[in-house]
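Could you have a look at this structure, given as structure tokens, before my questions?
Entry: chain A
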Amino acid sequence: MGGVHPPENKLSTKSNITELPVPKAVIIPLGQHLGVPAKPLVNKGDDVKVGQLIAASEGFVSANIHSSVSGKVLKIDKALDSSGYTRDAIFINVEGDEWEDSIDRSPEIKKEISLSGAEITKKLAEAGIVGLGGATFPSHVKASVPKGKKAEYLIINGVECEPYLTADHMIMLEKPEELLVGIEIIKKALGVSAAIIGIENNKPDAIEKLSDIAGSYSGTTIQALKVQYPQGGEKQLIQAILKREVPSGGLPIDIGAVVFNVGTVYAIYEAIQKNKPLFERVVTVTGKSISKPSNFKVRLGTQVSELIEAAGGLPEDTGKIINGGPMMGKSLASTEIPVVKGSSGILIIKDEESKRKEIKPCIRCSKCVSVCPMGLEPFLLGVLGEKSMFARLEEEKVMDCIECGSCSFTCPSGRPLLDFIRFGKSNVGRIIRSRKQS
Partner candidate 1 sequence: MAKKESTFLSMVLTLFLVTLGASAALGYVYELTKDAIADAESAKKSLAVKRVVPEFNNNPTEEFIKIPAETEGDTLYFYVARMNDDTVGYAIETYSKKAFGGLLKLLVGLKPDGTINNVAVLEHKETPGLGTKMTEEKFSSQFPDKNPAKFILKVKKDGGDVDAITASTITSRAYCDAVQRAFSAYTETQTEKGGMK
Partner candidate 2 sequence: MNQWRNFIKGFIKENPVFVLFLGMCPTLGTTSSAINGIGMGLATTFVLVLSNVFISLTARFIPDKVRIPSYIVIIASFVTVVDLIMKAYTNTPGPNGEPSLYDNLGLFIPLIVVNCIVLGRAEAFASKNSVFSSFIDGFGIGLGFTFALFILGSVREILGSGTFLYPALNFKFIKGDGMLAFVLAPGAFLALGYLIAIMNIVKKRFAK
Partner candidate 3 sequence: MLLVIVDTIATLSGLGITAAVVLYFVAQKFKVYEDPRIDEVEEALPAANCGGCGFAGCRNFAESCVKSESFEGLYCPVGGNEVMTNVARILGREAITQDPQVAVLLCNGTCENRPKTSHYDGASTCAITSSVYGGDTGCQFGCLGHGDCVEVCDFDALHMDPVTGLPVVDDSKCTACGACVKACPKNLFELRKRAKNDRKIYVACKNQDKGGIAKKSCSVACIGCSKCFKVCPFEAITMADNLAYIDADKCRLCRKCVTECPTNAIIEIGFPPRKIKTEETAQANPDKTENKSDNNY
């Protein structure tokens, strides 16, 4: 159902993952995940090591945060986040590169899994693993199947349907073995035997590579998928692979599926087998005007400007800097912000491509309806949002919108449908919550 096909522009597929030098200073925000921000454990002036726990999770849906560098804590203060609002963060001045001893830094691949399922889940929480596919949902929560539900399939999201981004693709090419071990780990944690890796047809090399090795891991298969945005959306992926639909308002586990992104799987592998908490990740830096589109392994807290510098510098005609892909990413008001767990890519868009179309009246062409992967009516949700008609919005299932942006992308009238829908969603969400409370 629905979907669009924007130009893929995967410019950085030729560039292997390279490690970015450790920066001079990092800013580590306390809220890098979905849920309650973490509570700082260090004070100004403290010395920290790479991988040291510096902020502890606050409750179940929250995540630990570890230092990505070694050095001295400069201060704990407000820092701009990607949206231009200030949030609490830990500022660390780098001194050397001293890692926690417990981390196994050897390159060899460790296959046998010594931990039990429950231990794995606990470890995931300790290591501060969150979903790296976008939503930064704490992975230990996802790995603990609620009572009364049963996981049947583990689905690995290697779709990377966002144009431009290649981080997941590179991980699949460069770390296939680790991925498959990571999958075994999650299988064990969830207690499932079947895992399916979904990959879009536009990454034949990844499909080939993974299929080659997957033979030796029973229960894990690869499924090639149609190239279409948003094939990587959790619900769409499950539907494409299992032919089951996540019910409206429900979770994947309701139909026996759990989805992890390949980046997350890799992080899980490292956490469990190498004892390495989540403090670095792969980030694609790309854009048509960028001289060296690259995939970097970056310490969290590094400033975006340094990544751009490493990829050849910020071009003169830059119009927009996007954190993430062009369909779902957030545009940044400044480059002076840190890379966080959820940063999958930095995309530079040229000035002339960054302007939105002039807004015209809706001509009711129904193109937005036909592309909406959730079977919604974006044109209607848009007006209702614009006119703040929240009761109708709820009736029209606005909360089902996955904010994929296909509707705004398609609209010939250049209507900012998703802007209005988000506004409506946030209000309807608030209304629903307050109703639940009372």
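On how the list was made: all candidates are chains of the complex that A comes from, given by their letters.
The working rule: contacts are C-beta pairs under 8 Å (C-beta built on N, C-alpha and C of every residue); 3 or more make two chains touch, one makes a residue touch a chain; residues count from 1.
Given the structure is predicted, the values throughout are model-derived calculations rather than measurements.
A.B. asks: Given the candidates 1, 2 or 3, tell me which one touches chain A in this complex.
C.D. replies: Result: candidate 3 touches chain A.
A.B. asks: What part of chain A is in contact with candidate 3 in the complex they form?
C.D. replies: 78, 80, 83-86, 330, 333-334, 354-356, 359, 386, 416, 419-420, 422-423, 426
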